[in-house]
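With one protein chain removed, the remaining protein chains of the complex are shown where they sit.
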Amino acid sequence: MRILVANANTTAAITEACVRAARAAASPGTEILGATPAFGPRVISTRPENVIAGHALLETLAAHAGQVDAVVLAVSHDTALEAARQLMPCPVVGMTEAACLTACMLGGRFGLVAFGVGIGSYEELVARHGLATRCVGVRRIAATPVDALADPAAVQARVLEEVAVLAGQGADAVVLAGAALAGMNRALQPRAPVPLVDGIACGVRMAEMLVALGLPKPGAGGYAAPRGREAVGVSDALGALLRGG
Amino acid sequence: MRILVANANTTAAITEACVRAARAAASPGTEILGATPAFGPRVISTRPENVIAGHALLETLAAHAGQVDAVVLAVSHDTALEAARQLMPCPVVGMTEAACLTACMLGGRFGLVAFGVGIGSYEELVARHGLATRCVGVRRIAATPVDALADPAAVQARVLEEVAVLAGQGADAVVLAGAALAGMNRALQPRAPVPLVDGIACGVRMAEMLVALGLPKPGAGGYAAPRGREAVGVSDALGALLRGG
Amino acid sequence: MRILVANANTTAAITEACVRAARAAASPGTEILGATPAFGPRVISTRPENVIAGHALLETLAAHAGQVDAVVLAVSHDTALEAARQLMPCPVVGMTEAACLTACMLGGRFGLVAFGVGIGSYEELVARHGLATRCVGVRRIAATPVDALADPAAVQARVLEEVAVLAGQGADAVVLAGAALAGMNRALQPRAPVPLVDGIACGVRMAEMLVALGLPKPGAGGYAAPRGREAVGVSDALGALLRGG
Amino acid sequence: MRILVANANTTAAITEACVRAARAAASPGTEILGATPAFGPRVISTRPENVIAGHALLETLAAHAGQVDAVVLAVSHDTALEAARQLMPCPVVGMTEAACLTACMLGGRFGLVAFGVGIGSYEELVARHGLATRCVGVRRIAATPVDALADPAAVQARVLEEVAVLAGQGADAVVLAGAALAGMNRALQPRAPVPLVDGIACGVRMAEMLVALGLPKPGAGGYAAPRGREAVGVSDALGALLRGG
Amino acid sequence: MRILVANANTTAAITEACVRAARAAASPGTEILGATPAFGPRVISTRPENVIAGHALLETLAAHAGQVDAVVLAVSHDTALEAARQLMPCPVVGMTEAACLTACMLGGRFGLVAFGVGIGSYEELVARHGLATRCVGVRRIAATPVDALADPAAVQARVLEEVAVLAGQGADAVVLAGAALAGMNRALQPRAPVPLVDGIACGVRMAEMLVALGLPKPGAGGYAAPRGREAVGVSDALGALLRGG
Partner (left out) sequence: MRILVANANTTAAITEACVRAARAAASPGTEILGATPAFGPRVISTRPENVIAGHALLETLAAHAGQVDAVVLAVSHDTALEAARQLMPCPVVGMTEAACLTACMLGGRFGLVAFGVGIGSYEELVARHGLATRCVGVRRIAATPVDALADPAAVQARVLEEVAVLAGQGADAVVLAGAALAGMNRALQPRAPVPLVDGIACGVRMAEMLVALGLPKPGAGGYAAPRGREAVGVSDALGALLRGG
């Protein structure tokens, strides 16, 4: 099975970290490919960047259509997830989506810890997934994903503090939201009162599950594959997916 | 990996059907065990039966504690799921829970098809899982699970009719809710406009995923393992889990 | 009129305290009977205990079917309330349900004060009753119901502190949730800024009201009496109610 | 115990019908008084009329302050209920509020049947009471309350049709909303599949319950009695309540 | 274009302040008229006062029906807004409604700052407008509207403190709710981290917009003009609007 781990920003180091975490989490026999967009923001931190990155991501995915069995979006905002799901002929999973759904099976409610002020959208993201009633809250730490890559140890204490706050508010599990945090949960788990959920690991395992189930894509409705759509200035690969057939 | 497929009613034929479906869905190397409660309703169809079955299920699970790596509840009402999750030292997944969470990754909204007037609780069950905003509705067919076991072909046409209704209402996927429907999705899928989601298959794959992630149980809050609890008239195994330690 | 005050755990001292509170609250001419289950948890404090107690409670109720005019569940978790309501041929009221509905008629929003970390479910209970938008919050005090029975004075100061917090958050009334708190509201009311609502008193008065209204049970839907249901290993009385007719 | 049944419109025949229904529903020893406003709409059927009637109702209530033990608002829109509750030194219950809260204790969800296109507000009223998730819907019949007083038999068949629709949608009980329908439930109940709930009967019994509980009014917050408020052009009685003290 | 700025309480100084603010905010060519009710509360601060003021407001509006192109309610509780909208033959806008809808176009979520403990209803007001999910919260300052008129500078520091709290909670804009605060936003804006939204200015501009759009009133449903309604003890003007035709 081949799973594409697709970053939505143009920082290759984040892609590589996610690929490493994905490989550590994958089942034997699963091949992990990484992809970094050709254009767009270095690191997504505002709403306009997230929109630009959505387009860049779709171009990246289109280039792999037909060559992979599933896609994991390696971007904590689940950028363009619904569009990617409609576009691609294979399962697509968002890393934060996967982590939140997994957390739902660990207890009653979960919390999220994320980096910086970001694009202000993790609460909106949880609501977009329809999971607002299962989320006790989002806590942010004053560091950038790049900081975390450069010096992971420095942010671990801060993450643990916020995990403790969320557990005190009733979180039975905490999602560590951020591609740059990929894999950090293993180091922190022994010191945390509740399970720490990693988006890349969950995303890879959820993608494997969806491939194993072998379900078809929806043939009707708002997630049916595009057909006969025309667009200007997109790649041949993306244009072909929009035209369908 | 050993996964317990635990029925909550006392009809062994349903347990056996679920075990077969679970084995068909499991990864290579996963061993499936079935269990049927020693007391309780033949088939759960009212609220009191569901309550009795909850107790019976916990007794059944307690007898397997420490001997299995995960549990899948083979009962479409996800009977006593939260209690089982708190009680057992391993992951516990409900079959309808697993199907609904899986459906969330296939599109925007899902529907359910279930048997008979039942205990009137599938809408309540979806709401209990916090997924009401992702569910377009529940459709019921005038047949019992026992009918479906006896003559599966007879109910397939009815199921497909309701799937079409739900797709027309905006469902991007449809959960076939009912242990007795386990595996029917494969026969019906070619004639359905949207993916048909099977609770046993999803439950087994979700359970495998949770085991693979290797997360600890919550150490605090409303899902922390019981400790020092005393009960009268329960089995030694269940009593030991309640006492903890 | 005969009202059964049914405890769901096996601590007879709690049953007795609830019966005393019920008698103090009842109208002249109302006879109060108490009942304690034959099996199950000493004091419900975890989700598995609540499930076991649900079964035990149904057995207890079945033994009184036809001999009482109404039932009040003397357990603050409203354990198995919906199942008991479907099962029994008479009105069934949960003590916390009754208190919350009463609080709705005293002002705009209410709060709850409860014991210990408990089963973490009072917020879930309020939501189960559909009253989440009318509840400002739940505050817990670090004591057990048994403590409160042994030394009620010791917990009163703590209760009053939490009442003040809830009033400051906008609660127009506060429910004292816990069978062991039955009747404590009378002692505390003079020092509280808002009305304190007692579940046993409300439950008894609500039960009297329902008996007086003389409404039939639903003849259709998810609360219609069981009919033709078969179960293994239940008492003759419970089996008879499940078979109906 | 003296309970004031306060109409909010100026049609005395409706007041009289409600008083009769209230007397039929009250406990022995409860005295029922009726009151009709001195000004305002003949029958409330639009939003402006409901606003005018709110003022008229408060004047009516103020004239009885201190002379009654509780108030039941005999107007299906629960006109000015929250204001009356804050204003009066005794419990105040709305007839539709009381019926909806009672219906909550009869099953999972309820429906309403109401007259005419009315002020379009029964859905809004249920939401105002925070009970939207417990209500399956509102059905309206093409008749006026005055018609129903003149020829009750003529509207009964229509009411029963709508009750059946609501039961089919999952209502476990149906509230007959409308002061002019007071008492009609008794005639229709034998032909209805679910319990029919009457606002006046529930209101009177709920008022009796609140008097029996003997709870104080909130001393703080948005329902605390007015104090030091000045108004122009109101009656001495209403002015005195606004000044408080 | 003539816009009526209608106060709902009987303090003419508040009317005058609102008229001044309205004139400062209006487009060239818009004529602003003020109106103060003939009866009712000096300053609305409790629920009963708000109900009385509703009636007084409708009388005030009826006296201007046909003579103005639109109405802005100069009362921060949007008193009787829905009724006024149904009653009047021209657009009617509430000042807080207008401010909240405007705030929705400035960012994701907004907050409100209001005076005193008031009638406890700003949260309820936001919910009544269906905007609860867009509101981060309401903060109150310990001063009366009259204080603010007498010495505006004294309350500005307090208002700014609460604006900062709301911005810290995620408010992208803050509504200054209170007729007596009309126009204060201009003085405070340079020191505020987010835009401050003034109800009178928004109300006047929204009213102008609605007049410019030239849309008819609803001809059916719960906002269609009254027709054939009869009321006792109302003015000729209000009676005529209720009779319609």
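The chains carry the letters A, B, C, D and E, assigned in the order they are written, with residues numbered from 1 in each.
As a working rule, contacts are C-beta pairs under 8 Å (C-beta built on N, C-alpha and C of every residue); 3 or more make two chains touch, one makes a residue touch a chain.
The model shown is predicted, which means the values in this text are computed figures rather than measured ones.
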| item | value |
| --- | --- |
| Option touching the unshown chain, where E:A80, E:A201 or E:L238 are the choices | E:A201 |
| Touching residue (missing chain; options E:C18, E:I32 or E:V93) | E:V93 |
| Touching residues on subunit A - with respect to the absent chain | 10, 38-42, 45-52, 54-56, 58, 80, 82-87, 117, 119-121, 221-223, 226, 229-234, 238, 241-242 |
| Those residues of subunit E which, in the complete complex, touch the missing chain | 25, 27, 82, 85, 91, 93, 97-98, 101-102, 104-108, 129-131, 133-134, 167, 170-173, 189, 193-197, 201-202, 205-206, 208-210, 212-213, 215-223 |
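We adopt the following convention: only the chains that are shown with their structure count from here on.
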| item | value |
| --- | --- |
| Centre-of-Cα separation between subunit E and subunit B, whole angstrom | 53 |
| Separation of subunit B from subunit D, taking each centre as the mean of its C-alpha atoms, in whole Å | 44 |
| Contacts with two or more other chains, residues of subunit C listed in rising order | 82, 85, 108, 120, 170, 221-223 |
